[in-house]
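Here the structure is laid out as structure tokens; the discussion comes afterwards.
What you see is the complex with one protein chain gone and the rest in place.
Order of writing sets the labels: A, B and C. Residues in every chain begin at 1.
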Amino acid sequence: MFLDDLYQKILLDHYQHPRHFRELTDQEASVVVENPACGDRLRLRFVLEGERITTLEAHCEGCAICTASTSMMAESLTGKTRAEANHKIQGLLDLIETGAGIGDEELGDLKVFEGVQAYPGRKTCATLAWKALKDWLEKGKED
Amino acid sequence: MFLDDLYQKILLDHYQHPRHFRELTDQEASVVVENPACGDRLRLRFVLEGERITTLEAHCEGCAICTASTSMMAESLTGKTRAEANHKIQGLLDLIETGAGIGDEELGDLKVFEGVQAYPGRKTCATLAWKALKDWLEKGKED
Amino acid sequence: MSNPASPMVDWSDWRPTIDALRREFPILDRKVHGDKPLIYLDNAATAQKPKAVLEVLNRFYTESNANVHRGIHCLAEEATEAYEASRKTVASWLGAPSEKAIVFTRGTTEAINLVAHGWGNKFLKPGDRILVTEMEHHSNLIPWQMLARRTGAVLDWIPVTGDGVLDLSRLDEQLASTRMVSLTHMSNVLGTVNPVRDVVARAHAHGALVLVDAAQSAPHSLVDLNELDCDFLAFSGHKLMGPTGVGVLYGRPELLEAMDPFLGGGEMISKVTWQDATWADIPYKFEAGTPPIAEVIGLGAAVRFLQSLDWKVFHAYSDALTRYAIAQLESIDGLVVHGKAPDRGGAISFSIRDLHPHDLAHFLDQDGLAIRAGHMCAQPLIHQLGHSALTRASLYLYNLPEEVDALVRGILRVKEFFHRVLG
Partner (left out) sequence: MSNPASPMVDWSDWRPTIDALRREFPILDRKVHGDKPLIYLDNAATAQKPKAVLEVLNRFYTESNANVHRGIHCLAEEATEAYEASRKTVASWLGAPSEKAIVFTRGTTEAINLVAHGWGNKFLKPGDRILVTEMEHHSNLIPWQMLARRTGAVLDWIPVTGDGVLDLSRLDEQLASTRMVSLTHMSNVLGTVNPVRDVVARAHAHGALVLVDAAQSAPHSLVDLNELDCDFLAFSGHKLMGPTGVGVLYGRPELLEAMDPFLGGGEMISKVTWQDATWADIPYKFEAGTPPIAEVIGLGAAVRFLQSLDWKVFHAYSDALTRYAIAQLESIDGLVVHGKAPDRGGAISFSIRDLHPHDLAHFLDQDGLAIRAGHMCAQPLIHQLGHSALTRASLYLYNLPEEVDALVRGILRVKEFFHRVLG
């Protein structure tokens, strides 16, 4: 199965043991987003102190790709500044859209999502959390 | 042109010199009907005394077939009883739908409409007045 | 793969018929992802098209294409005749009292919206009840939600039991002050075939009308208006081997006559002045604008194709294949099939412990298996079943037992893969 390249151990590990996950109510969540294709629901809670993301919590009832992508985002962006986060978000989105983007080193484990490029139907799964955070950071600017 | 068989002198004569035609207002008319395909409007005025149609007047802004058919109806049914009229109406409608119907003798000039059978798009033109009278006679029964 | 739990079925009597049928569908020869033969098990979403339909479409466009109803030329007359012949075909197929009762729409969804507007806006009053069921497709739920909001009517639901059948124990109570019951004939999630005739009789006794969503039942030739006795019925062409872009609303002529038109435009008028218009007779009153002409003609061909089948054979085959598929699927550890109705069709939805439908569907696709994962446009039902998504395999007449076997094999492989990697 070619899909093995996408569903690697690292991804499935995050699926099985998602990091920074806890049950979140809609009220607690900073954003609630849905995958329109499947109705999966994702709740994310962010705390920004100054320019730094100090807390990033999530809960996702979704597939392995969506769950792992959310978990890996939470792990890699907690403690990062807004600028650092934006850089990484864009890197991940570019990787999935075009295969290009920031280097392998910076991507680290996120490189696993390169495989999603070949599967247009799954792009939403892989990017849902990242786009939600991006929107939230952009809106945050206006405050 | 095969259409010559339909557009015979008798038909075009009624088109040019329609019988029993005069300007009728919507108020005066017993029925006003339209050809939904083209928006042509036909006004008919009937007077029934007892069982007999004593007056049958018409005005039609329509094509040759519609005008001639209306004129020939007025001519052939004025003075007829309801039963006689119904018989002739059904004869004309059958002629146009199936080619069958009452004999040539009874049809007389109306035989010209046999040709409409081949032209589904013109059936409404040829039957508009006849169907309107038929409906009116049926409704009349309820009085 | 031979599965010890599977019922022993002898398919050989059916085989020549099904093989002959399959030859009518060019797409069934398709290979995907390189050399994998397509195994199409997403028929409840849309059905594949036989050559007969494609040829009729192509012939129309290359020989008779014209606009309908208003032209006095050869092409316009051919097009109009073919268009109206489809209406006759559909009317007689359904057992409708008259062709005037057949309105062509874009699909089931538009047909239901048409009734919600044309009938609902005119006749519903605040407090009137609209009754649907808990197993409705969004297309038979949202139009009524929107209508309730417009008119102040109240929306209520017939509950669904754990087995996936309607709980009609409180129906008579629910029917008090109900003006419209709108229910699906066959669930696109649970496969359940509902006792429509019974619901109709009880609804009529309370003076309520009944709309039947036949999107899933019409493709299996289960619609007989004389038996169902419903007031409205809707289905889509694309699910019964016809083209996309076309569907049917059947309505009792006297109801259609009483209703307001829905869309305004060409075709649906009689006389138009600057400020006002009068409407054409039914069914034209509801067919505003240039209709989906080629699609209606193609739908006629699809219905004729369905009519040409020996349904004694195909119903028996479909039932056997559905039962076989359910048994095979349930032999998989951790797999639960949702919907245990005794009377059911081939839409089989299931969940598997620790395996999300999206992941499963994606892996199966790599094997050429086309199935569906998600909410299947029935979010409330799926949530009620305790899920946010399910996997659905839906069978149609041309599916084969080997395809079911391939599905089961595929699922087992995906389970093994996840097990292996997750340890």
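In this section, a residue touches a chain if its C-beta (ideal position, glycine included) is under 8 Å from a C-beta of that chain, and two chains touch if they have at least 3 such contacts.
All values reported here derive from a predicted model rather than from experimental measurement.
Shown chains touched by the missing chain in the whole complex: A, B, C.
Set against the missing chain, the residues C:R22, C:H138, C:H204 or C:K340 yield one that touches it, C:H138. Residues touching the missing chain, restricted to subunit C, are 26-27, 30, 32-33, 38, 40, 42, 45-46, 48-49, 53-54, 57-58, 61-63, 65-67, 70-76, 106-110, 112-113, 116, 134, 137-139, 141-143, 145-146, 155, 157, 236, 238, 243-246, 261, 263-269, 271-277, 288-295, 358, 361-362, 364-365, 368-374, 377, 379-380 (touch as defined at the top).
Mapped onto subunit A, the interface with the missing chain covers residues 34, 36-39, 120-122. For subunit B, the residues touching the chain absent from view are 1-4, 7-9, 12-13, 16, 37-41, 61-66, 119, 121-122, 125.
FYI, only the chains that are shown with their structure count from here on.
Centre-to-centre spacing of subunit A and subunit C amounts to 37 Å, using the average Cα coordinate of each chain.
For this pair, subunit A with subunit B, the centres built from the Cα atoms lie 77 Å apart. Separating the CA-averaged centres of subunit B and subunit C is a span of 46 Å.
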